[in-house]
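Missing here is one protein chain; the remaining ones are kept as they sit in the complex.
Each chain gets a letter, A and B, in the order it is written, and its residues are counted from 1.
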Amino acid sequence: MKGNSMAIDRRKFIKGGLLATGAAMTSPAVFSSGAQAAGEIKVGVLFSLTGGLSIVEKSLHDATMMAISEINEKGGVNGMKITAVAEDGASDPKTFNEKASKLVIQDRVPTVFGCYTSASRKAVLPVFEKRHNLLFYPTYYEGFECSKNVVYTGAVPNQQLSNFIPWIIKTLGKKKFFIVGSNYIYPREMAKVSKILIEKNGGQWIADEYLELGHSEWGSMVNKIKNSGCDVVLSNVVGDSVVAFYREFKNQGLTHDKLPICATVTSEIEIAAMGPEYAVGSYTSFPYFQAIDTPANKDFVARYRKFVNDPKAVTHHALECSYFQVYLWKQAVEKAGKATPEAIVANIGGQSFDAPGGKVTVEAQNLHTALTPRIAQWQADGQGKIVNAYDQPVFPLPYVAYGETESNLFCTAKGLDSAKLKL
Amino acid sequence: MLEVLFIGLSLGSVLLLVALGLAITYGAMGVINMAHGEMVMVGAYVTVLSGIWLGANIFVAIPLAFIVTALLGLLIEKLVVRKLYGRLLDTLLATWGIAILIQQAVRLEFGLSFFGIHIEGLGPGLQNVAVPEFLQGAFSIGGAEINRYRAFIILVTAILALLTWLIMYRTPIGTQVRAIIRNPKMAAACGIDVERVNALTFAFGSGLAGIAGVMVSGFKTVFPDMGTPMVVDGFLVVVMGGVGSLLGSVFSAGILGEINGLVASVTNDILARAVVFGIVIAIIILKPKGLFALKGR
Partner (left out) sequence: MLSKRHTIWAIYAVFIVLTMAAPLVMDSFWLNRVAKYLVYGMLGIAVALSWGYAGILNLGQGLFFGAGAYMLAMSLKLASATSLQQGSDKPVPDFMMWNAEPGAPTELCCINKASFLWLPFQSQWFGVLMGLVVPMAIAGVIGTIVFRKRISGVFVSIITLAVVLLVRLVVIDAQPITNGFNGLTDLGWLNVGGFEFDPYVVQTYYLVAISLAVVLIGTRLLVETRAGLILQAIRDDENRVRYLGFDVPTYQTFFFAVSALIAGFAGMLYVVVSEFASPTFLDLQFSITMVVWAAVGGRASILGACLGAILINTISATVSETAGFAEGWKVVIGLVFVLVVLYLPRGLAGIAHDLLDRLRRRTPADTVRVGDATGASQLAE
């Protein structure tokens, strides 16, 4: 441990040196472009506009831009306009890393809104942590992260599963789970949390299977599901694979009324792409659905469709988070009175906002967001009918798979308490 | 067990569907067409667009997609590929660039998105292809549940393979194509219009990719990047089968499909894919000319 603390001291020393050389080397031209001109705040927006992931990330980009333009129309932040510097992550962690350092070091934005996959977040994280900047991350993810340089506004496993699994067992009366997911960390963590909850609620899981990300050949897997004797499928399948999965499911003669797919990732996007007839009767757990029946949400959907000039555009959970997180950021900047990463982080905790899907609050302890878990059943019109919802937002627990509870937090304002992290 | 074999057969038929066009453009013409996957993608988008704008179903889309992609293929042949005959690896690089261009054209709605114009059915998102009711679900034969759509794919693939075989082996133009495969210079000396035959062959191969696009759009996802992984699998099938041998492609697609299906049912899909890669590598090392090598000079 001694060696480590010395290393950190050395690192601080080097950083001081870096700042000094950096300042000495920087030309005046760079200063004027990077520093904040009076009357505007530059922020970074970093999603994939090209490549495979743009199918989702383009919509997150659009939602972020919409929030920014709305705020600007209403007078900006503290009287200053927000200027978005939008970059393309090109669905490639290498590009994400490069563009993040451009935004943070060259453009000197105090905050970047961006990233969809965990892989891209992990690739940009060192830039934000070591350069003391701030990332607003709008996607549901696997948890197990306690960074003071990231504000997480999407759901963590306990906000998608803590109501879902007991509900499946008690209300649907299903007890034998077939867990299937894409082969990476989010589905595996979701499976881990699910298994804990399934066993606690008196159910059992009979299989835990994975497919390559982007895999669209479901013949064998669905055949396996059919012959497994399960009575419910818990799907953590991500991205374009989802469409092929639901289609194959129906095409092999399985029906959601006998053997429902209960999903944690299937959103309005995938339902629209597969055709609702393949999903009717299946369930998804998310804090937000397009069908949430409030005036605020209907207005939000209408504005979004107008903004992207597509009367059939759908809204979904990560999109909603991309939208409201800009407003949370705005409130923090207003409270701080200045737009530096340190000031924003110091003031983001406790910020609440009436998002399209209801009230959301950033928890000061772990910089994750309290959201309201909901369960929806997919209908023939491609919309989710909310069949179950918490009456209030649920506290985010990024380490729930390792025994974290609201009264025993692992990730606090002081950082991660690693002593609690035992397997 | 019957179901597992059926799934393997359908995996093989999807592979063959994509590989058929490649077997012709690569096998016959010595063009590594990396944009072949994008032709599949274009075929899928033709299905999407004809569904939205013409109200047409998947059956109408098949000839439409063939025509559109064949014309696109013709254009690519005239503009780019024509200048690269005999430079095998250069065709790979140039068509890689073309693949990027086609993807971006779809994603940016032919550039119209810059002007704020949105065409329904294009753009970066996922698209939906409606499948006729009678092709959804399953029917049962001898106690086994058979997936209707997969049966449909197998049928179409068989028809296309047969048709391609007939054209290649039972028509004058097919004879010309085969003459060019064996020896382009000799063929030209015998009075075959090599340029014209090459252009038509490339267009035909691209058209087959378009039909493949229609078929996969009914059970996979339609989006601008959908073609890239398919082209790799297609090449592995063609090379393993033996360049220039239609029969070889049919066999290797069937073998790889069945192996994939069997291994996946016993273990898992990830291992199954690894085994398929392993087998392809082993076969190319042991028989570099492929299973059904063409003998010729």
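Following the convention adopted for this analysis, a residue touches a chain if its C-beta (ideal position, glycine included) is under 8 Å from a C-beta of that chain, and two chains touch if they have at least 3 such contacts.
Quick caveat, the model's predicted, so the values are computed rather than measured.
Engineer: May I ask you to name the displayed chains that the omitted chain touches in the full complex?
Structural biologist: When the full complex is considered, the omitted chain touches A, B.
Engineer: Consider the whole complex, including the chain that is not shown, and state which of B:Ile62, B:Leu236 or B:Ala253 touches that chain.
Structural biologist: Of the candidates B:Ile62, B:Leu236 or B:Ala253, B:Leu236 is in touch with the missing chain.
Engineer: Taking the full complex into account, find the residue in A:Asp88, A:Asp231 or A:Glu320 that is in contact with the omitted chain.
Structural biologist: A:Asp88
Engineer: I need the residue numbers on chain B that touch the omitted chain, in ascending order.
Structural biologist: Looking at chain B, the ones touching the missing chain are residues 30, 32, 34, 80, 83-84, 86-90, 92-94, 96-101, 103-105, 107-108, 111, 113-114, 183-184, 228, 232, 235-236, 239, 270, 273-274, 277-278, 280-281, 284-286, 288, 296.
Engineer: Pick out the residues on chain A that sit against the missing chain.
Structural biologist: Residues in contact with the chain left out: 1, 4, 7-8, 10-11, 14-15, 17-18, 21-22, 25-27, 30, 49-50, 86-88, 90, 92-94, 97-98, 101-102, 105-106, 118-119, 122-123, 125-127, 129-131, 142, 144, 183-185, 188-189, 192, 212-213, 402, 416, 418-423.
Please note the rule applied: only the chains that are shown with their structure count from here on.
Engineer: Residue numbers of chain B touching chain A in their complex, please.
Structural biologist: Per the stated touch rule, the residues are 3-4, 7, 10-11, 14, 104, 107, 116-118, 120, 123-131, 136-138, 145, 147-150, 218-226, 229, 260-261, 264-265, 268-270, 272-273.
Engineer: Hey, which residues of chain A end up touching chain B in the complex?
Structural biologist: Within the complex, chain A touches chain B at residues 49-52, 54-55, 58-59, 183, 209-212, 214-217, 219-221, 223-224, 226, 240-244, 247-248, 250-253, 269-270, 272-275, 277-278, 308-310, 312.
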